[in-house]
Each structure stands twice: as structure tokens, then as C-alpha cells.
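Below: the structure, in C-alpha cells.
Taken from a larger complex, these chains appear in their original positions, while the remainder are omitted.
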Amino acid sequence: MGNSFGNLFRIHTYGESHGKALGVIIDGCPAGLLIDEAFIQSELDRRKPGQSKITTQRKEADEFEIVSGVFEGKSTGTPISIMIRNQDQKSKDYSHIADKFRPSHADYTFQTKYGIRDYRGGGRSSARETVARVAAGAVAKLFLKHHSISFYAYVSQVGHLKLDKDYTQLDLTKIEDNILRCPDPEMADKMIELIDQTRKNRDTIGGIVTGVIQGVPAGLGEPVFDKLHAEIGKAMLSINAVKGFEYGSGFEGVKLNGSEHNDEFYMDNNLVKTRTNYSGGIQGGISNGQDIYFNVAFKPVATIMTDQESINEAGDRVTVEGKGRHDPCVVSRAVPIVEAMAALVIADYLLISETNRI
Amino acid sequence: MGNSFGNLFRIHTYGESHGKALGVIIDGCPAGLLIDEAFIQSELDRRKPGQSKITTQRKEADEFEIVSGVFEGKSTGTPISIMIRNQDQKSKDYSHIADKFRPSHADYTFQTKYGIRDYRGGGRSSARETVARVAAGAVAKLFLKHHSISFYAYVSQVGHLKLDKDYTQLDLTKIEDNILRCPDPEMADKMIELIDQTRKNRDTIGGIVTGVIQGVPAGLGEPVFDKLHAEIGKAMLSINAVKGFEYGSGFEGVKLNGSEHNDEFYMDNNLVKTRTNYSGGIQGGISNGQDIYFNVAFKPVATIMTDQESINEAGDRVTVEGKGRHDPCVVSRAVPIVEAMAALVIADYLLISETNRI
Amino acid sequence: MGNSFGNLFRIHTYGESHGKALGVIIDGCPAGLLIDEAFIQSELDRRKPGQSKITTQRKEADEFEIVSGVFEGKSTGTPISIMIRNQDQKSKDYSHIADKFRPSHADYTFQTKYGIRDYRGGGRSSARETVARVAAGAVAKLFLKHHSISFYAYVSQVGHLKLDKDYTQLDLTKIEDNILRCPDPEMADKMIELIDQTRKNRDTIGGIVTGVIQGVPAGLGEPVFDKLHAEIGKAMLSINAVKGFEYGSGFEGVKLNGSEHNDEFYMDNNLVKTRTNYSGGIQGGISNGQDIYFNVAFKPVATIMTDQESINEAGDRVTVEGKGRHDPCVVSRAVPIVEAMAALVIADYLLISETNRI
């Protein structure tokens, strides 16, 4: 289990970090959708390694192949299978950790759960798996463009450096203007400098990515267990290295009184709006038509360039050497992944909502 | 959709705040489990309204009836249906808001989604729905006692009052010693005073509940989309009024370097342990045998006792009067709900894990 | 598992033959549907025991209670919970078979699977479970009336007595004109006589129920594994005592050549039709707009009124006495069950089909 996501707009992924390929089947994409391959590639390029000095130097073109489900440029309603072959496998790099449990990695837990594991680069537990999510998310975005729904994500914190503006005070069209994907140029420079310094220290650091979804109509989301924010939260928490999720007023909101926190409804030329948006665009688990916004916390990458003490499968004390390639901070590459997962949730819930009434 | 939770240990709930009854079907509970009805009632009593001066004064005995699935005191492997009849319906109380959209409630979103809604006390969107979760969670706890897995939740913040100790510095056996369910007596008194003052101000306030799961064996959790913490996160985010979830180092952890954050493995008489637990007992989405701990943020209750401006179904400007009964702060009653949802996730993943290997 | 059916129009059932009650949760019924309680009762009455000399004499009013999901007479989009209390439990009747395995019943398999069983009247394995299906099916029929889709089922064979006319040669409005539910009066009399004679012989006999669905639009059904006829087939095979399912040309069709069996398309005032309908209204697993028809084979009831040799839980040789109440032939009461299951499948697939295209 665990390799599928969604209900009606549903994906199934496969592949390991250093296996032959990774891929995704998109099942339930409505028929007749124009599949813009250039857009899919551009999304993959935003996630791919080696794109800047603050990302891992692993080299992957991340070119994809559509194997099924598209005929004469359009979706046919049958499963869209997309595959990305691994090029730079360098399996020998990993022989030195074949039987070692790297601290704060999934080596020990996979070994304990399955009694066997593909140790090469973490195998299935590697964040390389997210390439399949971004490919699927790109298709979801293409579908949602028909509904004028747009997705933005950006870096709002790196280590202790926290952006003091919220998304309404930022120009979201400037996200791609720098390698970090923070729309505030001054803060972006400081954050990039911090990441670069951390890399030189052979260390890593955490950060926060903020997501914004605009244009979602009121009425998306399922009551009780599948509330819209609960599904978005699960989607984000399923991304490698994520430790926390909050939406709307989030953790800070607990300090407020109801009289401050409640969002007053009013009519704005026949449109229902709220004067404030502490609700984050979702009330009772269902979208209310206002912007949806949330924060996703990423821990510092576990792979560091210094030696660490640990144990091996036999339980012997061992040293895990600091070598290989890694991201000093994942947030810049996490931006398209956060957008992709958000798009997958909205696409799914949009389809579900079409069946709400007689 | 949205009224079911879990995969193998699966529940389906139904019922509205002021309907005839609420209930749950538990499908997949292993056969042969002794169903301790007194324990189930004691769990329901921890959640029920009117239990103290800081909770709503609505009167409900919350007595349950087991309708199926139990024979001669034991589970039979067939669906366990549990029903709780509503007593204190007071439907007339709600006529004054029949066509009004209460700020930060689900009135507007339900109306928009379905074109109809049971406006009495919020209908299906009311937190009264959680009574079914607690009943099911009690059965999950009974099952997990066989596996020596225990669940604790407590109030760690109310408004700006934040407990400065983590769970390892607290005596979790003292949680039930006060009406707030905060194991630190001094802080509990301050928090209760703050809630009581807020109630007198006819207002409400938010808070945080911390959850701790002990005794979970290594190997529970499904890679990629159904990571253990992602499912726990979704479970918590699905609880009414929740705005955020974090586990392990959470949002604070983003400030750390990998060299500080990594949890070193070591052997403690043939047991694999980690010297620190920033991972929160979960690595790569799979339990590693250490304690699982997390925080859940609850917004201030939307129902306040002062008048508020809003609109009605026709889009006219209206005043929502501050009347009826409400909780000034939900955290004390949320404690058993948080435990119940955690128990449901662990029970489900424990069953799944039995099928991991040949 | 196994107590839920459907995807978007989804039901969950519970209850045992001699437990407190049986019931169903209908999740996914579109909002705004007028719930006609008299119609639901009339469907339950068609299935209930004691309705004629050829059915079991167990006495049950089978009155239902709608516990949730309906407000001011209409569905709200939240789970519709319907409960039917058992009246005539007569548990003492079953003490004599508490530890015996009745031949061709589910006593041995339930005991082996779960290590425990409610032996009273077969517990969960009793056909009494189908009362919940009929209640849910009635709601599905109400929904499908809005789409002008109608369901008919009738008895087409009892023992060796086989109706030699197909459904196009019969007046389906006459199905309820006799206690057997066979629209051919002469054959009905012969079949009733055969069943009555069988009952007097303290024995039982099998039969076939034919189902017909009219008004299904073209385009319902999911390719590959969830073909429309595969889901209808599973629905029918899940009914107690069913041993076979065929649709369209069925088993007889294997004798034909493709040149005889192919259904030629033609236009009939802008409507696409086929000159023959060996396909049974389904091609490639998707409805083509023609009538859907199928046969369901029911084995002779396992409960007979003569003594039989068997074993008990200890493996000792025992005699199972022929006592208690039973149906000499299930087909007349199976008719509304077959219709109900067909309606549940069509309601589900109709909702799914609303999401096929952009």
C-alpha cells in the first residue's frame, strides 16, 4: 500500500532512486484534455537536480515518456502512464552504506518492515520518487487551468531567516526570479547566502514552503474525515522531510479569541466574500471561494558531509562517512512538489464535487 | 464520501448534531476481542458535554448501544455497529439561524455544496460527530492493549499560555487530575482561569493538544503517500477546529542543522534506539520503535456569545445573535478525540503491517 | 472487509440474523433527493418473510427507521443511516446447532475464519442481511427514477420448470400479480405447485431469477476490471445462494458464430440502436443504450426439514435435525434483492460517468 493517491483523479507511482526508472499512472484524468508536453517538462525542470549551486549536483535530465493514455495529443480517459528513466545511477557510490543505517534516514525502518531493502540512494524512500508526483501534478494543473484555478508555492523561511510578509504582500509572479524561489529579492539573497554557507560547512538546514491556491470555487471538500485541508495536509506531510503543516491562521491562531478570529461574510457585487481570511479559504472542510493558503515545514536534510556514528544491520557500532551528493536545503526544489500535490488534491475534489447533487 | 476512515481497521460514521442519533460501523476489527463496554463508556464520558464549568452546558448522557458485531462479549469479525441517541435536541434553539450563515462556521459551505443543509446546531458539521470517533477509538484502544501500545494526549497550550516542558518532563498519569487535562497542575490552573475569564467575556479561545504514542513496534507505516505521520496528520486535521499539525521537531526543527537534528542510532541491550528523537518516532514514514509525539492546533470556537454581522442565504445583511450553548475552548474535550484518532490509525497500520513479508 | 459496496454511491451494512438489528449507511447519495418512505417500505415488504405460503413463516414486520441524512424529507448529501430492528429472534431455536456445522451452510467456514461465530440463524451469513440491501436499493431506485431508469426482475425457472419465453415476450407489469413473481400466469401456477410439493416433502429447490434494466444511457461502465457487467455480476454473486450469473447471450451464446452473434448498429430517428441484442446492452463493459438483461442462478436452500449427517466443532459425527422455519425456494423473495443490487450498481456508475470528460 501507500503508492497511490487520490480518489477519482488518482495516481499510482513506482520506482527507486537508482533503479531503471520512476513513473506514474494517472487514472481518472477526464478525456479530451490537451496534454501540453512542454509544460510537463518545464515542471520537471523546476524540480530536477543540478539546477543551481544550492541543489544537489546529481545529473539527471529528467526527460519523460508518455507510454499510454494520450491519443493525437489529448487524454482519452484511459490511464496516462508517464515514465522517467534514471541516467546517473552511480550504484557503486552506495556500497559503503549497504548494511549501515544512516541516522534519520529510512534505512532502519525499511529493513525492519520488509527484511530487505534497495540501499542504493535510499531506494524507494529517496526524494527522487517525487519526480513522478511533479509529472502527475503537471497534468492536474493542465486540467485545472480549464477551471481558472492557479497554484503558487514559495520559500518563506530558511533556518532562522523568516519572511515577515504574508502572501498578500508579495508579488507571486516573481517566485521564479531567483534560484531559491522566494519572491522577496532581499530576503532571497540572505537565504541563498545562508544555504551556501551551510553547504560549505558540509551541513544542511531546514525551511518552510508556503502554498497558495487561487480560484477554487466554493463547495470543494468532503465533510468529516476527508476535509479539504485534511487531504491537503496529508498530501504535504507525505512529501519527504516534511514535519509540519498548518493552514489559515495555523498555530498562531490558537492565541486569538473567536471574536478576533471569525471571518465576517459580506456581499461584493453578488459575490460572497469574507473581510478577513483566518479560515484559509476552507470552512468545515469545504472551500468557501476565498484563497487557500498553508505552510509546510521541511526538516534539515539527513545526508550531511561529515562522519556520523551509527549501527549496521548486525547491530555493530559503525561510522557513516560524509560523502556523495546532496541538497544542503530542499526548499527550492520542494516548491514545484508542493504545487503538484496541491493540484492533485484539487483536481480530485473537483471531480468528486460534480456528484454532490441530483 | 468523507465519512469513512482507515483501510483494514475501517470505520464509517453517520448522524447529525440534532438528528435522532449518531453512530459508527467498525469494519475489520479482528475477531475474538473482548469488548469492554465500561471502558467504551468511560471514553465517551471524557468527551461528553457538560462535564465541567469550562465546557458547553448542553446535556447529553452519551450512552451507547452495540447493535451488531459482538457475540457473548467478543468481537466476531463482522461489523460492530455502535449507536448513540441524541437526547437534548432543542431544535427550536436554531430557528433564528435557519437561513443565516454564521461566521467561520460551515453553514455557507454546506449550503453551497449541497443546496440544502440541516441547520440545527450545524447538522453534520457539528463537533458532536466526534462522539462516534471516540466510541470507535475505544475499540481500537482495546485491540492495541494486546500489543502494549498506549495513547496519551494533553493540553499544552491555551491562548498565549504555553507549557514550557515537553512530554518527557511531565507525568502523563496526571492528565485526568484536572478538568483541563493538562498534567502540569500550576499551568493547568492558569489555563482554566484564562478559559473561565474568556467565557465570562462571552468569547472563545484556541489551544494546542499534544499527543504521545508509546509502544509502537518498528515497521508500521506505508511508504510514499500513506506515511504513518501523514495519516496521523490527516486524522488530526479532520477533527473540527484543527488548523495545524506537527510531529517530532515540527516547525521549530526547520531552524536546525542536519548535524544537530539527526538522531544517532545505538544499541541498548539488543534494542535499537536513538539518542535523540527529533524524528518523532517515524523515519521515512515508518515507525522506528521510539515514542511518537505530535502537536495539534485548535482555533478558537466560532460560536461566540456576542452579536456578529453576516449575510443570509438571500445575500442580505443580517445580525447573528450570540445565544445558545458553547465551549469557550475545545481543548479539554478534544483530548480523548485526539487519542481516539491516533488509536484508529495505529490499529489500521498494525493490521496492514502483518502482510508486509512472505 | 466485505461489508461495503459501491464507489461513489456507496453502502455499508451491518447486523446479524438474530442480533438486535440490521442496517445500512448510504454514503454518496446526491443531495436534494425526495426520500419516499412509503416506497422504501413497499420494497421491504416484497422481500419480507411470511408473505405467502411459499416463503418462510418467520414473522418480521421489517419496519425501518431513518436515523440520519434526511432533513425535511430530502437527502442532505450526508450519510443516510437506515435501521431495521429484529423482532422475532427466537434464539433458543438455535441452541441445538450451537456447535454443529450444518451441511452447505457457512457455519464451518465462519468458525474456521474467525474462531468464533454467532450461530443463531447463521448470524451474519444469514440471508436476513439482504434486508439492508433492499432498503438501500430502494433509495437508489428513487434516485434513478430522475433518470428514467427502471428495474425489473422475475422468476424464470424453478427446478426443471423453465420459462421458454424471454423478457421481450413477457408483460413485465404482471410480475407482482402472483406470489412467485413470474409474469407468465400458467407457468407461475406450475412453479408454485412444484415449490409447494417440495415444501411438503420437507425439501427445498433451486431456481433462476432474470433481471432487466431499461433506460440506461450509453456510456455507463468502467473499462478493464470494473466493466459494468462485471460489477453487476459481482453484485448478484454476492447474494446468498447464488451460483451463477450470465448476461446477454450468456452460456448459450458460446455455441454461436460471430456472424450470428454480432449486433448490427443502425439509426432509428437519430437514436443509435442494434438490430439484435446478444450483447445484453453492454459492449466493452460500457452500456450502449439497449436493454440490459441477465440471469441469476440460485441453489436449493441448504436448510431442509429432514435429518442430515455432519460433524461438530470437535470433529465428532453428529446429526443435524430438520427443524426451524425456512424458504422451500428463495426465488420469489430474491426478486426485489436482485433489483436492489442492480439499482445500486447503476446509481454508482451513473455518478462515476459524470466525471468522464473535461
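As written, the chains take the letters A, B and C, and residue 1 is the first residue of each chain.
Following the convention adopted for this analysis, a residue touches a chain if its C-beta (ideal position, glycine included) is under 8 Å from a C-beta of that chain, and two chains touch if they have at least 3 such contacts.
Values in this document were obtained by computation on a predicted structure and should not be read as measured data.
Displayed in place are 3 chains, all sharing one sequence; the entire complex defined by the structure file totals 4 copies.
Throughout what follows, only the chains that are shown with their structure count from here on.
Greatest Cα centroid separation from chain C: this falls to A.
Measuring from the averaged C-alpha position of chain A to that of chain B gives a distance of 26 Å.
Work out the mean CA point of chain B and of chain C, and you get 39 Å between them. Here the spacing of chain A and chain C, counted between their Cα centres, is 46 Å.
Shared contact sites, meaning residues of chain C that touch two or more other chains, fall at 8, 28, 31-32, 77-78. Here chain C touches chain A in the complex through residues 8, 28, 30-33, 77-78, 143, 146, 223, 351-352, 354-358, going by the rule given at the top.
By the touch rule above, chain C contacts chain B in their complex via residues 1, 3-4, 8, 10, 12-16, 19-23, 25, 27-28, 31-32, 65, 67-69, 71, 74, 76-81, 83, 113-118, 123-124. Contacts from chain B toward chain A in the complex involve residues 1-5, 7, 13, 101, 103-106, 108-110, 112-115, 122, 124-125, 129, 157-160, 198, 201, 203-208, 218-227, 229-231, 233-235, 237-238, 243-251, 253-267, 270, 272, 274, 278-280, 282-289, 295, 297-304, 306, 308-311, 315, 317, 352-353, 356-357.
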